[in-house]
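Inspection log for the structure reproduced underneath, given as structure tokens.
The complex is shown incomplete by one protein chain, all other protein chains being positioned as in the whole.
Showing chain A:
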């Protein structure tokens, strides 16, 4: 085999890229995984993972220099001293905000699998049928039954802890034992269940943290430092899980510092020959060839690659014949909900830092419930005792004040809604040829916003949160809306949607680009609608399913 020829190429090494590499290599394909950023080696390169708080000069905070260098990241908690190295250098890789869009990127091996929130939920037919029933956008080309076995496959390998709940629209999965709720959460959950006649549920979060040893990985140590990289391999990441599995096959080659600039499209065969790579360190250009190409560069960057590909045939890029490439950008909107204080439980506390909270699955617009908006939202939250940053009345300074702060304060509880955003054709990304990144490549211009449906939903997200907490006995309940910028959910979805018709979708039901069937896109770009559940588990399942399809098609010589 020539040096630059492989059976398969995977573009990107995050959650979905790692899965593509694992599945392809385990099925025997010699696979090249291309990552635009540097390598981060499991454990060895988690340089801050075991530091104590006092070992950080600014105790984890943000300096003025960081604020200046990260004009986007600074908009939220993500800009911090502890894991700054896991976020993209914004000066090297700018983008254009036609309207505000918060794009929090991780350009390194593992991508955002190192920093993700790890909440893992299945979609259901409530989600897959939603566009068809509502008559918006296009219908998903798949249903839950198509994906269910692949969800199981993904969960069994990734290790998702959670409880079986028999909630039809939040299907149970192959779970490791659930984490515990704390005493306040347990009581609130029981009151919600009783009050809403089992139509609303508060469950422990389903999370990609191991509650028992799993394969070669150690169980969660309850440090709650996941986003620094886990030295125990206790949460799912490319480094902890899919990369070692792929490496173990002997079939994987990982090439960091490899910016894929385009898919090499062959007009005669109507297929991809491979990809063009710009070496990020040397600026040399290389061609790598393969029978099948998986784009897993993260939603917007997979579409960027498509937009730069086959432009001699389609000026707007590979997949643009539908008129939908770059359109229908989605996220989950959040940062609105309620919180309050809890009376009693002074004799209760907890041990360990649980890297997880509670989850209230969607209940709006289900069954007979009809709102003045479509779709719905879920909540994440937790209860806990206040720490030293609380105010203590009448004790402003001095020894008594200090000693009081060394004890835990009262219990508080808060919940925060995560709502579905609709796929609007006009919410779009495009190439801006006038703005170039460090490597002289055109950058994305992002032009998207939330609309009336999301704004109406947000009112319910805060009002319902207050109602539920008050009903459950929480005191001093206050609603909040901390404001939301599209993208802030770090759940970019759409821009190369799946569908049933090449005229209205970029990908078919197997995640193949209609216009080049040996090119698969299985990251967030493929999403036809957003659901309200955290999406990564769905990308894992879709990727495994697509690889299975690709390998079968290769055997049949169909691609």
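Worth pointing out:
Just so it is clear, a residue touches a chain if its C-beta (ideal position, glycine included) is under 8 Å from a C-beta of that chain, and two chains touch if they have at least 3 such contacts; residues count from 1.
What we mean here is this: contacts and distances are computed from a predicted model.
According to UniProt, the chain absent from the figure is "Gluconate 2-dehydrogenase subunit 3 family protein", selected among "RNA polymerase sigma-70 factor, ECF subfamily", "Gluconate 2-dehydrogenase subunit 3 family protein", "ABC transporter ATP-binding protein" or "Metal-sulfur cluster biosynthetic enzyme". Within the set A:17, A:162, A:355 or A:423, the residue that contacts the chain not displayed is A:355.
Screening A:26, A:76 or A:129 for touch with the missing chain picks out A:76.
The omitted chain makes contact with just one of the residues A:201, A:385, A:497 or A:549: A:385. The chain that is not drawn here is touched, among residues A:64, A:197 or A:434, by A:64.
Set against the missing chain, the residues A:136, A:366, A:405 or A:471 yield one that touches it, A:405.
In the full complex, the hidden chain is touched by chain A at residues 50, 52-54, 57-65, 67, 76-77, 117, 179-183, 185-186, 220-225, 335, 337, 339, 346-357, 380-382, 384-385, 387-389, 396-399, 401-403, 405-409, 414-416, 478-483.
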